[in-house]
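Left out: one protein chain. Kept in place: all the others.
Chain lettering (A, B and C) follows the sequence in which the chains are written, and residue indices restart at 1 in each chain.
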Amino acid sequence: MLKICQFGAGRIGKIHADNIARNPRTQLVAVVDVHHEAAEALAKQHGAVVGDGLAALDGADAVVIASSTDTHADLIEAAAKAGKAIFCEKPIDLDSARVEGCLDIVAQAGVPLALGFNRRFDPSFEAVHAGIAEGRIGKVELVAITSRDPGPPPASYIRVSGGLFRDMMIHDFDIARWLLDEEPVEIYATASNLVDPAIGAEGDVDTAVVTLKTAGGSIAQISNSRRAVYGYDQRVEAFGSLGMLRAENRAATTVEYAGADGVVRDKPLHFFLERYAEAYRRELDDFIDAVLEGRAPRAGGEDGKRALLLADAAWESAKTGAPVRLSR
Amino acid sequence: MLKICQFGAGRIGKIHADNIARNPRTQLVAVVDVHHEAAEALAKQHGAVVGDGLAALDGADAVVIASSTDTHADLIEAAAKAGKAIFCEKPIDLDSARVEGCLDIVAQAGVPLALGFNRRFDPSFEAVHAGIAEGRIGKVELVAITSRDPGPPPASYIRVSGGLFRDMMIHDFDIARWLLDEEPVEIYATASNLVDPAIGAEGDVDTAVVTLKTAGGSIAQISNSRRAVYGYDQRVEAFGSLGMLRAENRAATTVEYAGADGVVRDKPLHFFLERYAEAYRRELDDFIDAVLEGRAPRAGGEDGKRALLLADAAWESAKTGAPVRLSR
Amino acid sequence: MLKICQFGAGRIGKIHADNIARNPRTQLVAVVDVHHEAAEALAKQHGAVVGDGLAALDGADAVVIASSTDTHADLIEAAAKAGKAIFCEKPIDLDSARVEGCLDIVAQAGVPLALGFNRRFDPSFEAVHAGIAEGRIGKVELVAITSRDPGPPPASYIRVSGGLFRDMMIHDFDIARWLLDEEPVEIYATASNLVDPAIGAEGDVDTAVVTLKTAGGSIAQISNSRRAVYGYDQRVEAFGSLGMLRAENRAATTVEYAGADGVVRDKPLHFFLERYAEAYRRELDDFIDAVLEGRAPRAGGEDGKRALLLADAAWESAKTGAPVRLSR
Partner (left out) sequence: MLKICQFGAGRIGKIHADNIARNPRTQLVAVVDVHHEAAEALAKQHGAVVGDGLAALDGADAVVIASSTDTHADLIEAAAKAGKAIFCEKPIDLDSARVEGCLDIVAQAGVPLALGFNRRFDPSFEAVHAGIAEGRIGKVELVAITSRDPGPPPASYIRVSGGLFRDMMIHDFDIARWLLDEEPVEIYATASNLVDPAIGAEGDVDTAVVTLKTAGGSIAQISNSRRAVYGYDQRVEAFGSLGMLRAENRAATTVEYAGADGVVRDKPLHFFLERYAEAYRRELDDFIDAVLEGRAPRAGGEDGKRALLLADAAWESAKTGAPVRLSR
């Protein structure tokens, strides 16, 4: 039985706590949150105690970090030094130097670190990845990722988010790396502020596309928007010498209405909580399995670092208008 | 070059004339129609002459009969006696005894007779049939046919139509026979007048379902309505020991609109002229090939007779409320 | 907090116990099963005790009956007399007279009785039902239900099942009643033994279709097979004066593979545990809500009785070859 201490009792924290509770091999022992009431409610629901900061690590074998982004690196370092297995929501930090330092400490501690790239655990995206691994499409030549949120966040969120590339497209960078057969060596980005002027006022963009290229010549395209009136648009396509695999959006039902104006079916599921409910459960299961089996989690610190470096490079490209070469 | 004389210059006649013109191995030599102007217009368009009744058969190798239903049997008999290859729109006649007599004359004349069961030539339905023939679904156990018109015809048409079973469902009887591996031995029908009271006032029905069963135990279900607000609903499904084949409706475009209220695509093509345009061309090509190659057309007089007998039995079942055993 | 005692710790019992555990307003207090080990394992997992037969009812507010069919009526009657709210897997009993007697006792006791017609809680089927209720298709004229299991059960199961109509199609009778606007007044069934001779040897059938008709002329068609190599085929279609609503199968992923031989997507989910996982959760939530809110559950004893009467009539029709009039 893996005893888990969780930092963060907000929206995503509740999901993780539920998934810890559902897994027969784990026990949620403590919940820590600066909002004491939130911690208390969540702890109570799952028979855990409210933890007192880092002291909460003591009785735990592993830690789940779902607190605000600016706490991630500190908590990872503390947990690593305490020898705990770590699951952390992305990103490790918005600053790549800090990420490097943090990963060094994790490496020295020799503890497992899983990063919350939940989309890798979506059954459909995972089937695309598995199909590539089985050779169904031969050599991967082109990847296309479409990722659009149902609506833009408030300016207050944008301000601390690190910007579209680090906050939103970072998931797509991870998926692109995961589906391509080697690391990208070049990136080109272009972006616009079309959705909400308040986002532009924060110096950020809300509409962006990126092109990635590997040394072998494979190419990935990413398309992002902060607003899709039809819901959370999350699609992936991989094309290769032997065919194409693509994952379409998921909807709440399979119902079609045929009427005088056309044939109508459901919009995609509204947002990440709905679309990735299964992925959140499966990523935590993978973390727990990895810890108990002594293997590496499917997405780790290095993946977090590389996705961030791509985001930084994309932002640079979007600002300079020139492609950016990526150092290995 | 097969010289063809055509009877009938109406809606369906125009389609056949176009398809004769398009086939490089045929020539439309004469058009006959009681509406002289229609005959003249169609003849002129395709460089043919206006024929004078049965005399028009003289210069032709083959005849296409697309005139009103009550003329079919007489024209078939006259053409058979004149030794012409015959393509006739369904039905041969609404009276099964008359059909028998007519087919005897055709048999004595030894001329080919193709019947316009156009749906057998729809590429999708044909692919279902071919898949069965290739053994893709193993033994056929269940067949489901959905066939709904976009809107009901006027009462004046209903009056001379022979009723829903002989006029509309006759196509589905033919498809059912074509997809089942043996002839049905029992039929059950039930029907209602739900769409238009004027249809009921003519003693007819507008909503009907039929169940057919073979000696071997395979079962077919048919569903008909004279009105579907979303267009011409034409679907076929065959289920067997190794899988299922189904043909869905066809639409004008592949476009999807994702908006705030759902994802919308085109309705099915409006009616038979649109849905079966390709089938009409291919059925005439098959007739021409059959005549020139000396083989039997894909759908012939016997098929017409058997579909009519099923329609008669269905009508009897719907009226009596009891299943009807079919004599061979 | 509703205290629940559960009878049955088998496959379906585990699902119900999980769903009781997940609902924040319920507590599983006791588990009863003739297989003591199964009861113990399930009780332990959810912090309940192993109950001793009917004595287990004492500490509970409500009972969930998921034991074998032949125990249902006895347990319902005992729970009713003890004043407990009852959720029972279908069927109440295979004998309609016994069902009547059982329902009388429930009525006298004045306790709520929910019957496990899980399909009514499938999000897609529920959306079809809701669409009809909202008037999206106008008056319902035709209903088509396709229901095929991935593979046939063993002969030992068939022997005690009550036969295809009472065991399998009973769900479809419930859905047909639920989607039609009034009760059927006539039923016609025809059936075959095509899948497994062992089923025929038990006097049962494995392939069957049914036609239902209401006094108003609306018609429903049902198609059943005990074996579909492509998985659990569960589709519903409702057609009316203003359009059509249909629910298609659900698959594990949305992935398509485009290769040299065609475009391939996932088969339907394998069987009821997968397809109706969400429905099982939602039906138990509805029962709990109904009890706590003092309202009737969405599917109750009367629904169970009527579906069984349809199954009995279908079996009679299949054996006699004649349609059966249903007394009200």
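In the analysis below, contacts are C-beta pairs under 8 Å (C-beta built on N, C-alpha and C of every residue); 3 or more make two chains touch, one makes a residue touch a chain.
Keep in mind the model is a prediction, meaning the values are calculated, not measured.
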In the complete complex, the chain left out here touches which of the visible ones? A, B, C
Please pick, from A:A144, A:I170, A:A279 or A:L310, the residue that touches the omitted chain in the full complex. A:A144
In the whole complex, of A:F87, A:F239 or A:Y276, the residue touching the missing chain would be A:F239
From A:G10, A:G259 or A:P323, residue that would touch the chain that is not displayed: A:P323
Taking the entire complex into account, which one of C:D18, C:E141 or C:D266 touches the absent chain? C:D266
Contacting the left-out chain in the complete assembly, out of B:Q6, B:N23, B:S124 or B:T207: B:S124
Sites on chain B contacted by the missing partner chain, in the whole complex: 22, 24, 45, 123-124, 127-128, 131, 136-137, 242-250, 252-260
Residues of chain C in contact with the chain not shown: 228-230, 233, 251, 258-268
By the contact definition given up top, give the residues of chain A that touch the hidden chain. 139, 141-142, 144, 146, 148, 186, 188, 190, 192-195, 207, 209, 211, 213, 217-219, 221, 223, 225, 227-230, 233, 239, 241-244, 321-323
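Criterion: only the chains that are shown with their structure count from here on.
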Name the shape of the chain contact graph, picking from line, ring, star, complete and other. complete
Chain ID, smallest distance between chain and overall C-alpha centroids: C
Highest contact count belongs to the pair B-C
Relative to chain B, which chain has the most distant C-alpha mean position? A
Chain centre separation (chain A, chain C; CA means) in Å: 39
Could you tell me the distance, in whole angstrom, between the mean C-alpha positions of chain A and chain B? 57
Two or more other chains are touched by the chain C residues 242-244
